[in-house]
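Of the protein chains in this complex, one is absent; all others appear in place.
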Amino acid sequence: MSLRPARQEPIAGLYEPVTPAGHAVLDRLRGYLPLIRSTAAEHDRAGTFPTGTFDTFRKEGMLGATVPTELGGMGLDRLYDVAVAILAVAQADASTALALHMQFSRGLTLGYEWRHGGPAARALAERLLRAMVAGDAVVCSGIKDHHSAVTTLTPDGSGGWLLSGRKTLVSAGPVGTHFVINAQTDGTGEPPRLASPVVTRDNPGLSVLDNWDGLGMRASGTVDIVFDNCPIPASDVLMRDPVGARNDAALAGQTVSSIAMLAIYVGVAQAAYDLTVAALARRPEPPQAAAQTLVADAGSRLYALRATASTALATIDVLNTDTSMDPGERGRQMMRPFQHAKMMVNQLAPSIVSDCLTLVGGAAFTAGHPLARCYRDVRAGGFMQPYTYVDAVDFLSSQAFGIDRDNNYMSHWAIRARSQGSATAESPSKLLSR
Amino acid sequence: MSLRPARQEPIAGLYEPVTPAGHAVLDRLRGYLPLIRSTAAEHDRAGTFPTGTFDTFRKEGMLGATVPTELGGMGLDRLYDVAVAILAVAQADASTALALHMQFSRGLTLGYEWRHGGPAARALAERLLRAMVAGDAVVCSGIKDHHSAVTTLTPDGSGGWLLSGRKTLVSAGPVGTHFVINAQTDGTGEPPRLASPVVTRDNPGLSVLDNWDGLGMRASGTVDIVFDNCPIPASDVLMRDPVGARNDAALAGQTVSSIAMLAIYVGVAQAAYDLTVAALARRPEPPQAAAQTLVADAGSRLYALRATASTALATIDVLNTDTSMDPGERGRQMMRPFQHAKMMVNQLAPSIVSDCLTLVGGAAFTAGHPLARCYRDVRAGGFMQPYTYVDAVDFLSSQAFGIDRDNNYMSHWAIRARSQGSATAESPSKLLSR
Amino acid sequence: MSLRPARQEPIAGLYEPVTPAGHAVLDRLRGYLPLIRSTAAEHDRAGTFPTGTFDTFRKEGMLGATVPTELGGMGLDRLYDVAVAILAVAQADASTALALHMQFSRGLTLGYEWRHGGPAARALAERLLRAMVAGDAVVCSGIKDHHSAVTTLTPDGSGGWLLSGRKTLVSAGPVGTHFVINAQTDGTGEPPRLASPVVTRDNPGLSVLDNWDGLGMRASGTVDIVFDNCPIPASDVLMRDPVGARNDAALAGQTVSSIAMLAIYVGVAQAAYDLTVAALARRPEPPQAAAQTLVADAGSRLYALRATASTALATIDVLNTDTSMDPGERGRQMMRPFQHAKMMVNQLAPSIVSDCLTLVGGAAFTAGHPLARCYRDVRAGGFMQPYTYVDAVDFLSSQAFGIDRDNNYMSHWAIRARSQGSATAESPSKLLSR
Partner (left out) sequence: MSLRPARQEPIAGLYEPVTPAGHAVLDRLRGYLPLIRSTAAEHDRAGTFPTGTFDTFRKEGMLGATVPTELGGMGLDRLYDVAVAILAVAQADASTALALHMQFSRGLTLGYEWRHGGPAARALAERLLRAMVAGDAVVCSGIKDHHSAVTTLTPDGSGGWLLSGRKTLVSAGPVGTHFVINAQTDGTGEPPRLASPVVTRDNPGLSVLDNWDGLGMRASGTVDIVFDNCPIPASDVLMRDPVGARNDAALAGQTVSSIAMLAIYVGVAQAAYDLTVAALARRPEPPQAAAQTLVADAGSRLYALRATASTALATIDVLNTDTSMDPGERGRQMMRPFQHAKMMVNQLAPSIVSDCLTLVGGAAFTAGHPLARCYRDVRAGGFMQPYTYVDAVDFLSSQAFGIDRDNNYMSHWAIRARSQGSATAESPSKLLSR
């Protein structure tokens, strides 16, 4: 498959996909946009997940968009094109885009396991990927521990594991059928390592809470899930590095998992801008001086926003297919542009939305106004991992100055959790009540 | 009464009142802060007005804070001290501060009518002011017409008036007993003029809607009110300038009415900053590099925010007592620093709050988190009159370049409404249904 | 020639050329960088033009870099690659990059005349292009009239023209052999039109002043030139649109002429950043918190700067080869991304340089420090045509709101000059004395 688009277009600005698979996915998604748009306000208000939309996605194979064609998926494998698709959805509803990104992202990372992993990982990945295509799997991801618990795998004594702990901020949780979780082993026998168990919805120890009530992204179903001695077969655990390994190779997967989320905030900013220009153009009076200035300024920031995100995506797509590099160096080379772009997205997108509120005026300050939703949703970008702003400064400045440090935020968290001796002693039933 | 504080303190930063009345009002308000703070979250969530708090205010004479002592009030007459009081309330709850400001502001402007108006105006003002002290009046203000109607006074044929139209964004509406409304006469007999009728809650043609559902300021009861041929005696109408009079003297009253609202946003920013620094100081790890930088930067912006608002308030207090100047020049000299300060407040306060969210992290992105409320509330500052950002640019640039124009935004609106021929023909019963 | 780079790299960030010609030109320019770098400070201080460098460029065929291969040039025809080359030079010296850009830009626009013009234009273009390759021509461009004169062509009565007037801000003037000038005909016989006469250095009426003394770009030889009845044969005049034609097709050529200049400011910012990071990395103490934060922030802005400029360049390169579009629409589609990118470049590049001064500290505040030069040079970006910030707001907001206006700034100037009735009556000898 060629990087080159058919029509001599540059890979720039996230305006059009660059692969046939990208075009195919976008075309199909466009069919769902009226539905997504028409239910966005009510789900936002109620804080409910658009289960109907996701049922349709499941039934119509949409969740297999990024699954390799060999496994029956649509074969979308370019981050740039994933972003173009997510951007289109985000213009209709940012929450839906966030939840859908989760699936697209899982397709990409499980696809990587399927192509490059060991036999056990490949088998597990294939199973999940085929289920996504069949509409039998909505695969969620749980990264961040609730402050009260370190999510830990303990050997069950017969070759399997028991998983306990609590994850927070698991998007699409209400419809999730499988949860790929970031955990650590308890250190029995060998030093603790990072690991990714896959927990199915019907696991007897699993509880999916209904506790999402966000400032924004209210329809994203970003709930907590609690594990109370969930039995996990060894074949359902992807083993990672030992805690504290300082292996920057992990940054590649983290980048691939998350970078296309930037398109959510690009989409929100674009939607806000379009709506605002249209509203002002409808007014009988010509735009006042400051309205002209703000529209030109905000339009330029929107241009830079698209350019910056798209440049990072295009660069990382190239690195993503280059397996000849040193894995650590490749990880850092992927994470750096991602973080540079993320910093700018989280600065530019909210500023564009805020200027749009200024331009539209008081009407935009009512709870149900589309711009009010944009104002709340766009702020989520600053909280996405990796990294938060504060962590990104540590990463980027250490890269600039050549200072050695552990760049794997999951490893960081694991070490910090251990040093603070938190919560594994707490019984999960207690955790449930919070 | 002296401009000088007792303790040789400069009039700076809105840290302390500068008059005994200011101290007295602030001391009493401090007693209510625990109540205000404890109910803020639930009123914000439900979008309900803190009627209980205002009942207490009413019964305990708090609504007479700015009523002259001669009429039984507490005699607070310095805008600077009004702002200090409002700031304290806003740190607990911005919505309550906005609704309370409405009363304090009415005390000031009615006090001015009582001191400087003609006999009819003085009588009307005294009546309202005494009622505020007695706890019998919550006086609301209706400035902005709903887009569907020009609020108009038509002669009733026997010396009185009939009022029809609709006002939007009337804060404290749910508990309002009197509504001082910005209207225009219909031009029968003489050219249309601006006028301020006072409508009592029990007027047969008055409907107070329950339609506030804001992005922020959700507990401020900022509703619409509809007038359907409300009979208004001539004695209850304060007559202003003809529409289009270009009388900049009106800017003085507009400044006095609104400038202390800046303190709401200062209070929100201060509350966000305090909460954030406390949260970070509690963490076991030392603050990371970017956290140190953001705290220092945001703290400096907070300092500038307080300094800028307080400087404008102190300057305007001096002009407010100087009746020797040309009234138009005085109006412009008061409006300019107000607008300069307002522009900066609406830039600095939201940026401080946003940085606080960044520092506190994902927890701040839940709907009920105090910072999430700050994030929504602080954005209201851009929509307060006079002026919006876009209008402020027109005003300030014309002042800088010496370009003559009509600076009275109410007059502007009246002219525009007339030229667009809107809505007086629409029946109020139709208006009610929107 | 393919848009695709050899190594699967995306067209992104202005890191590498995308065509073989781009690589060839960059490789040769790299050989000159030590010379350029080593003389930059002294030319900056003295305000002198690097004549030696340009002599070398001329002799070694460098001025034919963008001349079509059919005419003996190096055939560089992609704006993206022109920008990559200019960026590399600007990292060594911004003034040299500005003067060299002038030549590269002339090669492109004259190449367009040679390919698409009428017979007379083609002959003129070919003559100049071959002279550039041979090292016999340094072709300068004069756009902006001195405030004292409207540069005007008057018929000489025998089929040729007489040119009088004065141009300001003509870069590389000290070594210019040919001057392509923006003028207007005097309206004798037919309505005035825009026209581009080519004036040779030896024209008896031409004076090249030695009057450049810039805040920055001090080695760019950006002088005034005065025309005192210069005889110009008809064959040396490229005729354009009538004044006031509102022909947006002209925007295409204006974009091609100027957009690669953005790379100058990208280069200055990159040079400042590299120098600063290196200086801090050499210090014995680890970087303080704010240094870490600023380096991460400035690095991210630098990333966005490169991404934004490169995205605009890549987009415009595609439009530049697409002659199937409506010419007016093509002009607007090229100018919009150029202006969006220019706005951001002029905001981001100076902010990066200023942060670098902060990081390096007091040493950077001495006149000869490389960062002090960057600080002065980078500010030039705001003054480059088209457009200034103020004009760009008019253009971009009218595009956003669909407001029709004359977007050709040269036409604007011509109309304004006429309406103010300036200066054609003034004798050029008077002009010389200013």
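Per-chain residue numbering starts at 1, and chain names A, B and C are given in the order in which the chains are listed.
By our rule, contacts are C-beta pairs under 8 Å (C-beta built on N, C-alpha and C of every residue); 3 or more make two chains touch, one makes a residue touch a chain.
These figures come from a predicted structure and were not determined experimentally.
Considering A:251, A:296 or A:357, the position touching the chain not shown turns out to be A:296 (whole complex). Against the chain not displayed here, chain A makes contact via residues 288-290, 292-294, 296. Across the interface with the omitted chain, chain B contributes residues 3-4, 8-13, 277, 280-281, 286-287, 291-293, 295-297, 299-304, 306-308, 310-312, 314-315, 317-318, 321-322, 337, 339-341, 343-344, 348, 392-397, 400-403. By the touch definition given at the top, chain C reaches the unshown chain through residues 47, 144, 169, 213-218, 284-285, 288-291, 293-294, 350, 354, 357-359, 361-362, 364-369, 372, 375-376, 379-380, 382-383, 388-394, 397, 416, 420.
As a working rule, only the chains that are shown with their structure count from here on.
Taking each chain's centre as the average of its CA atoms, chain A and chain B sit 42 Å apart. If each chain is reduced to the centroid of its CA atoms, chain B and chain C end up 52 Å from each other. Chain B has residues 288-290, 293-294 in contact with two or more other chains.
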